[in-house]
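Here the structure is laid out as structure tokens; the discussion comes afterwards.
A selection of the complex's chains, in situ.
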Amino acid sequence: GYGRLDTDRLARTGDPEVIYGAGKTPEQVVELLRRLRQAHPSRAALATRLGPEALAAVRATFPEASISEDAGVVTVGPLPQARGLVCVVSAGTSDARVATEAAVTARAFGAGVRQISDVGVAGIHRLLAVKDELDQADCLVVVAGMEGALPSVVGGLTGVPLVAVPTSVGYGASFGGLAALLAMLNSCAPGVVVTNIDNGFGAGVFAARVARRARRDGGAR
Amino acid sequence: GYGRLDTDRLARTGDPEVIYGAGKTPEQVVELLRRLRQAHPSRAALATRLGPEALAAVRATFPEASISEDAGVVTVGPLPQARGLVCVVSAGTSDARVATEAAVTARAFGAGVRQISDVGVAGIHRLLAVKDELDQADCLVVVAGMEGALPSVVGGLTGVPLVAVPTSVGYGASFGGLAALLAMLNSCAPGVVVTNIDNGFGAGVFAARVARRARRDGGAR
Amino acid sequence: GYGRLDTDRLARTGDPEVIYGAGKTPEQVVELLRRLRQAHPSRAALATRLGPEALAAVRATFPEASISEDAGVVTVGPLPQARGLVCVVSAGTSDARVATEAAVTARAFGAGVRQISDVGVAGIHRLLAVKDELDQADCLVVVAGMEGALPSVVGGLTGVPLVAVPTSVGYGASFGGLAALLAMLNSCAPGVVVTNIDNGFGAGVFAARVARRARRDGGAR
């Protein structure tokens, strides 16, 4: 059999269980989504890491599903009211998949979300142009592969809490995202925290928790 | 010469520059503290990673300094008003040094702080006994060396944003904290984010930023 | 040609040779099972790591075979009388394959077996609920991927000998099970021993040897 659902998690942590699609059949994904919908009818169910077949099965079964094709993420059911603002920033076009996983997750976990793409450090002017948008967020998620430099630059521009997500984008001595991961762990910008490689989901959960608790005045100092 | 101070940082990010004592002479530390005090008279200056000589020099020069001997951390000057609550949880007694660095930093960066020690996973009852205290925090900092399992267990007990700090405590296949770092990055509890090995400072900065922005109702869902 | 069987092993170590199916054709697996059955008619033959084709060939040739489809493990012939009790505990649903390999192996090597699944550390209450069952075992096999924290928690709850099995479940900085392996090697619970990544077979052999020698009073202290 496949995974038992931890339907008690909502009570314990304030957030419902989520379906991790990697290694599950389309039938299993559909069945688990059905059970999640039943357990928490008023709250959208989230599934990540779905391949094309699973996405098709979800689309056929839940016409109301909201689907991010490229990122393999779906939500089924009414999204919670958005509280606070998560801003997801990404470097290269190949990082979009992970950034979208973070954005959809943060939204499904109850935060408002804004997404800013293609602001890699090799063209720093693009980043400086959006500094105001960065400052308005309650939590930032910064996604980058290769050398993973983006969080350090963003972290020097703003004091908003910043979660860095290394991606496996790269080749050779990127070692599947290790280069970006190590870079982010060693960021010289104070207060950068890091997730596992490609873990947009984890960053989204964390950022939503921070954002939806945030006072609108940003904790004015 | 030694480091120029980034006295503009307070304006840019809301938090002042900090002195990283590793590799600096006692004279340099004292001089930098003096300059930080001048630049921001109303705000305590923080210095981390001080050895015994530097601590002695600070004590002699700034009788009003608040010193954490074992952790090598000092603050000089009035602490900011505490907003929100950071709870620093640690596993073994050897992790205390890093936990204290996180706690003092979070306090100096404007959050209230509570510290809970010696609640390692091999005696899980000790952790269950403090669940209520965990739930009251606005941000958790969870410090552990060796197998780094504590954040996963804490992250399953509560939905409070959780920053995990791996320490270099251990030997052999701990590889200087690598084992704990990898464990924390792979936590099965959703929403765990991670800092560099032994980086209590970074965790403290991040947690303070989250906590001092937090609404007192915890973002009731 | 394929592997010569070490039919003398039963005499030397008390346990017969086993077939490791990885890289063998269905015909080779069937032929080796036939020879093992001949060499030790009164003792079930065990084969592990069989793919779908090999499983089908075994089913067709030995209708009496007992097959664990998902885990790719089969036994053919009468199982030895069960002596002592091995309890196999696993964390996530993806770890089930390795847990079952351990359970079937332990049973084929002469121990009684109980299997407890889905008791990951992120939901610690599920584990506390089965503490009594843990205490009744003569040897525990604890299977976990990702951060590999489960053995530390179990090892703090009970003094029963505990074999930890890291699995390759995870992604990114799990590095194919390395994160879980390192975590288990650094467990702060005293007396945790470890096998290779995904090596349910080795854990099953070891645990059966411990369990079938155990006095029923558990070596009361």
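Going by the order they are written in, the chains are A, B and C; count residues from 1 in each one.
We adopt the following convention: a residue touches a chain if its C-beta (ideal position, glycine included) is under 8 Å from a C-beta of that chain, and two chains touch if they have at least 3 such contacts.
This structure is a prediction, so every number in the text was calculated from the model and none was measured.
All protein chains share one sequence; of the complete assembly in this entry, 3 are displayed, while the total copy number is 8.
Here is the rule we use: only the chains that are shown with their structure count from here on.
In this assembly, the chain whose C-alpha centre lies farthest from chain C is B. Copies chain A and chain C of the same sequence differ in orientation by 90 degrees, per CA superposition (steps of 5).
Centroids of chain B and chain C (each the mean of its C-alpha atoms) stand 42 Å apart. Averaging C-alpha coordinates per chain places the centre of chain A 36 Å away from that of chain C. Taking each chain's centre as the average of its CA atoms, chain A and chain B sit 25 Å apart. Taken residue by residue, chain B touches two or more other chains at 156-157, 185-186, 190, whereas all remaining positions touch fewer.
The touching residues of chain A, counted against chain C in their complex, run 1-4, 6, 8-9, 12, 22-23, 166, 168, 176-178, 181, 196-199. Contacts from chain A toward chain B in the complex involve residues 12-15, 18, 80, 83-84, 110, 138-139, 156-163, 181, 185-186, 190-197, 201-203, 205-206, 209-210, 212-215, 218-219, 221. Listing the residues of chain B that touch chain C in their complex gives 91-92, 120-124, 128, 146-149, 152-153, 155-157, 170, 172-175, 178-180, 182-190.
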